[in-house]
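Can you read through this structure? Questions will come right after.
Only a single protein chain was left out; the remaining protein chains are all shown in position.
Presenting subunit A:
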Amino acid sequence: MRDKRISLEEAVSGLRSGMTIGIGGWGSRRKPLAFVRAILRSDVTDLTVVTYGGADLGLLCSAGKVRKAYYGFVSLDSAPFYDPWFAAARTGGEIVAREMDEGMVKCGLQAAAARLPFLPIRAGLGSDVVNFWDGELRTVQSPYPDAEGRTETLIAMPALNLDAAFVHLDLGDKHGNAAYTGVDPYMDDLFCLAAERRYLSVDRVVETEELVKAVPQQAIILNRMMVDGVVEAPGGAHFTFSGSYGRDERFQRHYVAAAATPESWAEFKARYLDVSEAEYQSAVRTFAEERTQL
């Protein structure tokens, strides 16, 4: 079986400007932020991003790498809740928003996973979601009338086909079998099924035997057919949480505060983003130690 272990840089080198990428996790939960940091270090830009958004989308917006975003929401999940960089990109009119109901994101990924052009869904009807999509979102009429002879017209959610997907799980093997260890798989399996190239980071790469012993079978949400590259990235979801560590609330607040002025952001960027992943993790440990001493 193929050994799919690669580096963050190798994974990101497969990206081209203008691509559509899906980012797994949910809000500020198990986001593949090591991959996002690697994208920030690359010169890839003009991205279309599909996400249940959190600081992943915020960080990409901070570097002006997003042209268009498909999302159900953008939230940091704890105060101050609204991501500052996503907000700045939106109020500055820098990105095209294809905002939609949360359930429509899942529906669009399911359509892509099943190689269907669309799936019908009720969510979206009557709301401004339709106006967010500038004609890209159509309806479909049922060929089956109800008992009274009336037919339902529903949203025809288009497939959210992805050029690449990035997800972070807690535990995996070098072939791409992988599991979550928290309470929720989120939509990471669907992101992988909807994408051409699938990149997985895990906190720990273990032998297959150890993986299947460590978790219930139902937690192994990715199999080899769903993954092209495996990156071992301890702390790869930081500052969102993974199964084995909580959200770093202090650091997330620090991220938000740093976005307030160009000077504070330049400082944050120099210390945490214009550095390798190993240097990031080291700087984050130093940050935690400094704050503990205060």
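The rule is simple: a residue touches a chain if its C-beta (ideal position, glycine included) is under 8 Å from a C-beta of that chain, and two chains touch if they have at least 3 such contacts; residues count from 1.
To be clear about the criterion, contacts and distances are computed from a predicted model.
Enquirer: Unshown chain, UniProt name, "Transketolase central region", "Putative CoA-transferase subunit beta", "Monovalent cation/H+ antiporter subunit C" or "Sulfur relay protein, TusE/DsrC/DsvC family"?
Expert: Its UniProt record gives the name "Putative CoA-transferase subunit beta".
Enquirer: Just one of A:15, A:39, A:60 or A:74 touches the chain that is missing; which is it?
Expert: A:74
Enquirer: Which parts of subunit A are in contact with the chain that was left out?
Expert: 26, 53, 71-75, 81-82, 86-87, 90-93, 96-97, 99-104, 106, 121-129, 131-132, 146, 150-154, 183-187
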